[in-house]
Structures are given as structure tokens and as C-alpha cells.
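Each remark here refers to the structure printed beneath this line.
In this view, the complex is presented without one of its protein chains, the others remaining in place.
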Amino acid sequence: MTRILVPVQLRWSDLDAYSHVNNVEMFRLFEEARIEAFWRHPDAERDGSPTAVLDAGPGAATTTLVARQEIEYLVALPYRRRPVIVELWLGRLGGASVDVCYLLRDDDEPEPTVYARAQATLVLVDATTGAPRRINEVERAAWQPYVEDPIAFRRRR
Amino acid sequence: MTRILVPVQLRWSDLDAYSHVNNVEMFRLFEEARIEAFWRHPDAERDGSPTAVLDAGPGAATTTLVARQEIEYLVALPYRRRPVIVELWLGRLGGASVDVCYLLRDDDEPEPTVYARAQATLVLVDATTGAPRRINEVERAAWQPYVEDPIAFRRRR
Amino acid sequence: MTRILVPVQLRWSDLDAYSHVNNVEMFRLFEEARIEAFWRHPDAERDGSPTAVLDAGPGAATTTLVARQEIEYLVALPYRRRPVIVELWLGRLGGASVDVCYLLRDDDEPEPTVYARAQATLVLVDATTGAPRRINEVERAAWQPYVEDPIAFRRRR
Partner (left out) sequence: MTRILVPVQLRWSDLDAYSHVNNVEMFRLFEEARIEAFWRHPDAERDGSPTAVLDAGPGAATTTLVARQEIEYLVALPYRRRPVIVELWLGRLGGASVDVCYLLRDDDEPEPTVYARAQATLVLVDATTGAPRRINEVERAAWQPYVEDPIAFRRRR
């Protein structure tokens, strides 16, 4: 079981008037973690991010499109300066799309609190044509080790 | 089939660098529509909002807690000054929780573009004790007419 | 004294953990009001917005660049469903830039509460070249009636 761990810094503005991280903002934290984990950036190699091979971002050849998302909130997340951990893996590695699985948790051992579990389906899109494009061999090789079972959601009806 | 239609104004800041409404921001639009539809506010009676009976908001007796959310994105939503329409109904009216169903769409007749469909499970929580509290008779009477089938998501695996 | 009055809808997410509209979000409200007041949009003529003549927005010929901003916060703004009013005028109408003045207030007569006063310097930029471009005659004619004294800030040191 190989997973990607991305520390993400909360912002004061992630809190809503109930003084917890707002339920919508949790998708922001996942968005940040996903970009850190998968988008190529100048410091990725030095930082040891073997999955950060996707040429996305402003002006890049690929854009990513979110096709669906699902989340279950487990524990309210209070404010903290210490980063939270987003634990990522792939629940499916398709032809032009992937299912990214997330746990939002802290880093206490041995039983970290899990605040939310979520899943997003991402489609890789050619930035010029706007059409889905196939995951290439570099990407597939980089991401294959992180494929395992998707999240088993418990509150679906 | 009785549904609640809430016009919601986009903000320029809802766009991301791809020049479309960001996928996370769509949950913000739903949040706004849900508050407009269900929270009691001084102008609700005048405005003819029979479902706006929930005593939530800062300092109120009830807070709402989102237990799960799910969304399917259908069409990219470009910027516009004209409000978008959030169409709401209840997919389930439980003892202390409801499933709110959403369509994000425009108002063109006869076939409005639907940008996304989504669903959220809300739990009513006593603001003092933090425990779930039962939906009361006033709320149940106000919301019952809007109960129908929940959204049939098509991209679940 | 001719001023532009733009009602702006708060969002629940404008609140921070102190349960008031966050100080940074007030700039968002001004941004929204400025766009409504000055950007050309399909409904502007119908809506009677004579100042909405600027061809900005995604894909347009002009972008606007904010060169400076200044704000004084006067009264904490609590949550409300009723829109707040942004009152706008121009403190200066230059060759390629304008100073936009704002009051954030409610609409109670005769003495509305003023929550903040602010000013922003906007530069009109050619979207292709990235260089400032002169305010054209249509824009100047539309905006000239709204020029008056700029805001007299009281807390500068």
C-alpha cells in the first residue's frame, strides 16, 4: 500500500462563522494536495515527488477537468497552524481519466484523526483542442504504483 | 413536482485561471442557494419563501452540519453577469437530516443548460449541545411538498 | 452629486470565524460592485447602467489592473440576507486610469450606516499588448458625470 502524503497549510479564511474549516473549503485543500502531488513543477524532482509529472498549470499543454466529486465528513476540523495531511492514492487509472482518493487527516500516531474522505474523477484534456487526451506512458508509469481500491463510501443511499 | 428556484449571482472571483467557474466554487453557489431557500430571515415572508423556516445563522438555536456531498459536472460554466439558477428539492426528509438535491442551470426555455447536479446531506444540530435535533413540525410541514426522488447519479462506479 | 448605487449580495462564506464579514472580503464586494458598474454586459442597457461601457471580462479587448487600494473600516458588518449597498463615484478620471471611490453601506434612511470607505486606482490595459491604453471618448462621456472629490481618508499617518 503506497500512498502520497501531502501536508497542506490551513488558512484562517478556511474557517466559517462556525469556527471550523468550512465544508466547501475542504475541497480546496484536496485541490491543493492534488496539484502538489501530480502537477510537474521545477522543484518536484529535488523534492522527491515522483508522481508530479503532469504538465498542467497556466499555459501548459494539458488542463484537468473534474467530472465528479464525492465526500463524507467525519469529524469537524478546528483551526490549527500545523499543516493537515492529505493522503492520496488512485482508485482507478483509466484511459484518459483517474479517480483520485483522499483522506484528510492529522499526523498523530498510531491513530490519526480522519476528518473527511473523498474522491474526484479527473479527466486529462488537451489545452488546445479541449478534447480528452490519453494518459501517456510517463504518467502511467509514475502513477501505477499508487493504484489500489477506491474509497468505500458508507453514507450513499 | 414542486421545486425551489433560487437565482444566484456569480462573482468574478468564482472563476479560476481556466476562465470558468471553478469546480469547488460550485459548492459555494449551492451553499448560497440552500441558505436562501431554507434559513429563516426577516424578508422571507415578504419574498414568498415558504421553505425559509430554519432558525440557523450566526447566534441562532440551530446550526447545520454537512455530512456528505456528491456532484457531477456536466458543462463548463463561463462567466456571466446574469444570475444562474439553482433548482432545489429534497431527496429525503429524515428524522434529523435531509438530502438536498441541486441542479445548477440557466433559465433559457424550453431546454435550459444544466451545468451540474449535486446532492448534500444536512444534519440539524442544536447549537448549544452540539447534538443532532429532530426536524420540528413547522419545518416538516414547510419542506414536505418539496420531497421527491433523489438525484440518480450516473458516474458512480 | 451623482453616484452609482450597486446592491451586492453577501455570501455566508464572506464571514470569518469572528462572525463578521472578513476585512479582506470587503474588497471582493467592491470588486463585484465595480464590475457591475463599469463592465459592459448584455443586460446593461436594459438595466439602465449608463456607466457599464467598459469592454472587459474574459476574452475582451481590455483588462483592468489595480494599481493601489486603500480602505478604512468603520463598523463591523454582520451577516444579512438583504444586499448591502456599494456607492461608487470617481475621484479622478485620468488619461488611462481612474480612481474609484466606494462607500459600503446599508440603505436605511435618512442616515445609512457606513461600514467602510475605500478607493482603488484602476489602469486600463490593452489585453493584447499588455500596455496601458487611453480611456476612449465613449468611456469618458459615460463616466465624467460621476467625477467628484475623492475620499478624504482620516487614518493616514
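Note that the chains take the letters A, B and C in the order they are written out, and that residue 1 is the start of every chain.
Simple rule for what comes next: a residue touches a chain if its C-beta (ideal position, glycine included) is under 8 Å from a C-beta of that chain, and two chains touch if they have at least 3 such contacts.
Just so you know, these numbers come straight off a predicted model, no measurement behind them.
Colleague: With the full complex in mind, choose from A:19, A:113 or A:144 the residue touching the hidden chain.
Modeller: With A:19, A:113 or A:144 as choices, the missing chain is touched by A:19.
Colleague: What residue numbers in chain B mark contact with the hidden partner chain?
Modeller: The list for chain B reads 12-13, 15-17, 19, 22, 24, 79.
Colleague: Tell me where the left-out chain touches chain C, residue by residue.
Modeller: The missing chain touches chain C at positions 17-18, 23-24, 27-28, 31, 58, 63, 65-73, 76, 92, 99, 121, 150, 153, 155-157.
Colleague: Even though one chain is hidden, which residues of chain A still touch it in the full complex?
Modeller: Given the touch definition above, chain A has residues 9, 11-13, 15, 19, 28, 31-32, 35-36, 39, 41-44, 57-59, 78-82 touching the missing chain.
In this text, only the chains that are shown with their structure count from here on.
Colleague: Taking all residue numbers used at the chain B/chain C interface, answer same if over half belong to both copies and different if under half do.
Modeller: same
Colleague: State the chain with the largest centre-to-centre distance from chain B, centres being mean CA positions.
Modeller: Result for max centroid distance from chain B is chain C.
Colleague: At what distance in angstrom does the C-alpha mean of chain B lie from that of chain A?
Modeller: 25
Colleague: With chain centres defined as C-alpha means, what is the inter-centre distance between chain B and chain C in Å?
Modeller: Centres of chain B and chain C (C-alpha means) sit 29 Å apart.
Colleague: Touching two or more other chains, which residues of chain C qualify?
Modeller: Counting only residues that touch two or more other chains, chain C contributes 12-13, 15, 19, 79.
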